[in-house]
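Of the protein chains in this complex, one is absent; all others appear in place.
Think of it as A and B in the order they're written, each chain with its own count starting at 1.
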Amino acid sequence: MKRWPVHWLLLAPALLFVGAMALFPLGYSLILSFREWKLAKTSVVGEFVGLQNYVDLLTDDPDFFEALRATCIFVTADVLVTVAVSLGAALLLHRAGRLNSLARTLLILPFVMSPALIGISFRFFLNAEYGVLASAVAAVFPSMKDTVWLADSTLAMIAVVASDVWHWAPYMTLMILGGLASIPSETQEAARVDGAGSWAVFRDITWPQLMPVVAVVMVLKTVFALKAFDTIFTLTSGGPGNATKTLAYFVYEQGFNYYDMGYAAASAYVLTAILLVLAGFYLRLVFGKAR
Amino acid sequence: MLTQSAHAASDRALIPGYRQPAHDKAGDWLRQCVVFVGVCAIVLPIFWITLTAFKLPKDVYSLSAAFNFTVTLENLRTVFEHPWNLGSKIVNSLVVATSTVLLAIPMATMAAYAFSRFEFRFKKTIFLVVIASQFIPAAVIVLPYFLMFKQLGMLDTRSALVLVNMSIVLPYAVWMMKGFIDAVPVEIEESAMVDGAHRARVIWEIVVPTALPGIITAAVFCFTLTWNEFLFALIISKQDALTLPIGLIGFRTERGDLWELMAAGGILITAPMFILSLLVQKQFIQSLTAGSVR
Partner (left out) sequence: MKRRDILQSTVAGMGGAMAPWAFAQNVGALKPGKPYAGTEINLLTVVAPQFRAHEAKLAEFEALTGIKVKYQYVPFPSTREKLTAELVGQSAQYDVLSVMDVWGPSLYNLFEPLNGMLAEKKMDLESRYPYAHLRASRDGNGNGKNILGFPIRGHVQLMFYRKDVFDRLGLKAPNTWDEMVEAGKVISGKTDMAGVAMYYGKTAGQNLMIWFNYLWGMGGELLDAKGQPVFNSPAGVEATQAYIDVLLKHKVAPAASASFNETDAVNSVAQGKSAMVPVWWWRYASLVDPKVSTLKPEQVAFAPLPSMPGKPNTTYTNTWFYGINKHSKKKAAAMEFLTWLSHPDIERSVLLDRSMNEVVAMQTKNLLDGDVNVRYKGMHVFAAQALKGAKGTPLFSQWPQVSDVLEASISELVAGKARVKPTLDDAAARVRRIMRA
């Protein structure tokens, strides 16, 4: 659809804005990653050190690899569970019924709650002495009566993933419901009249049209999971040990706890690089479909 | 976006896999159970938090006082007093979030339309760059923003927060809306333009109404992101531009997390948002049943 550049007019406001607002901070932090700047020593930016920060990060920092490992576990679990739950929930709720329409109304609630409040609340729910969730689980599984959720690496990771899923999955369900709603039902009806079973209808008709929405959900969730900070900060502080310290937490710590600004910038850009690779895959998927 | 309609007959037309032989009643019942469990999973934590808002601190930390406690309205009162001052923070949050959405959504819609309908050089790259601007963790970006606003003399202003939040939400808004605009068939526009309509009119009168559910989805998303944004608000504001998340985190004191106050603040914050989204859902349903989405 080649036209004369009206598309630039349409793009201009957004592009100019993002360019103007984001250019300085992004550029500044990128440059910072190539310099040494330890706030404790000097309050002005230090000298140029080339790739030293990156080299130190990737070869000399056991914490970084622990954070990377924790991030892989967290993000994989978080994204898979969220997508599975929201896809399943959307298919379930895409029907008439009073319970279903009540459920659809409630879906927005967890998303609008502050992530910090969710993290703190879950921490209280799981407190081994007075936590209501810990007691409920212990009531159902008596062997877990004395487990201290947040002192066990696996359980703490489960808690962190669960709180993030609780925050996002309902909203993702809404998005997929929207996708389902825009699939015309005539094709499905026609297929059913022809005798196709539910699974075949889903696989051959619903899913191909739903896939773009699910792809958006998946990538969006991945981005937010990789950047997730507030929930982890309030739920476990990265503990026990370093079990739930993800890369996002690591970056924050380097900058605001250890005051090593250059190093923090470098680790942030490593995280960004990971996201860029993932985004590259997604773009191929989305723009690959000819219009 | 929501497939609710008044007539049972057309209900059935919307249901994928619809067939109601007698032996599927079991499947139905199972489905309803799962939905019920899901509803509980959402409602119970919120219910518990709401309950906490009415408890004294000593009852908050006790399981035996879970349902057996003296109800107190003191928390709801305290959060509006000094030094918490949630009242002014609510106002600031409302102003910042509303302004952000009102300014960002039109810009994003236009950009999304351009990405959806046109082919041009570097389209993929520009799209990627726009989205990638949000890949950087906030912790690393916030200090450069601080320096920038200090130079501009805009520290502790709501305008600064609006600008920051717009730069945060624009990439997501463009991304989401591109998907929704993609789903609007291009043929309607083309035929309208063949008939002589100006493209701007086409966008305003055809694309926007059709993609309205998507626009509203994106608007709600952007509003929520701005509403809960914490780190930038913390660093940029001092006293005039303090927003709700700062108020909420303020309840984490030396004495520990004052959960009863956080809960009180939390329900005061969430309730209006919930009501807002209910109203917005009505909008959805109207635009759907008006038949424009098919």
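Please note the rule applied: a contact is a pair of C-beta atoms (placed from the backbone, for glycine too) under 8 Å apart; a residue touches a chain by one contact, two chains touch by 3 or more.
The structure displayed is predicted, hence computed values, not measured ones.
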{"item": "Residue, one of A:L150, A:L174 or A:L247, that touches the chain absent here", "value": "A:L150"}
{"item": "Contact set of chain B toward the excluded chain (per top definition)", "value": "56-58, 61-62, 83, 142-143, 146-147, 150, 155-156, 231, 234-235, 238-239, 246, 249-257"}
{"item": "Touch list for chain A against the chain that is not drawn", "value": "38-43, 60, 62-63, 127-130, 146, 148-153, 236-242, 253, 255-261"}
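As a working rule, only the chains that are shown with their structure count from here on.
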{"item": "Whole-Å gap between the CA centroids of chain A and chain B", "value": "15"}
{"item": "In the complex with chain A, residue positions of chain B that touch it", "value": "1-4, 8, 11-19, 31-32, 34-36, 38-39, 41-43, 45-46, 48-49, 60-63, 66, 106-108, 110-111, 113-120, 123-124, 126-128, 130-141, 143-145, 147-148, 163-164, 166-167, 170-172, 174-176, 179, 182-183, 186, 199, 213-214, 217, 220-221, 224, 227-228, 230, 244-245, 248-249, 252, 257, 259, 262-263, 266, 269-270, 273-274, 277-278, 281, 288, 293-294"}
{"item": "Touching residues (chain side chain A, partner chain B) in the complex", "value": "1-3, 5-8, 10-11, 13-15, 17-18, 21-22, 24-26, 28-29, 32, 89, 91-97, 99-117, 120-125, 129-132, 135, 166, 170-171, 174-175, 177-178, 180-185, 188-189, 192, 198, 201-202, 206, 212-213, 216, 220, 223, 227, 229-230, 234, 248, 251-252, 255-256, 261, 264-265, 268-269, 271-272, 275-276, 279-280, 283, 287, 291"}
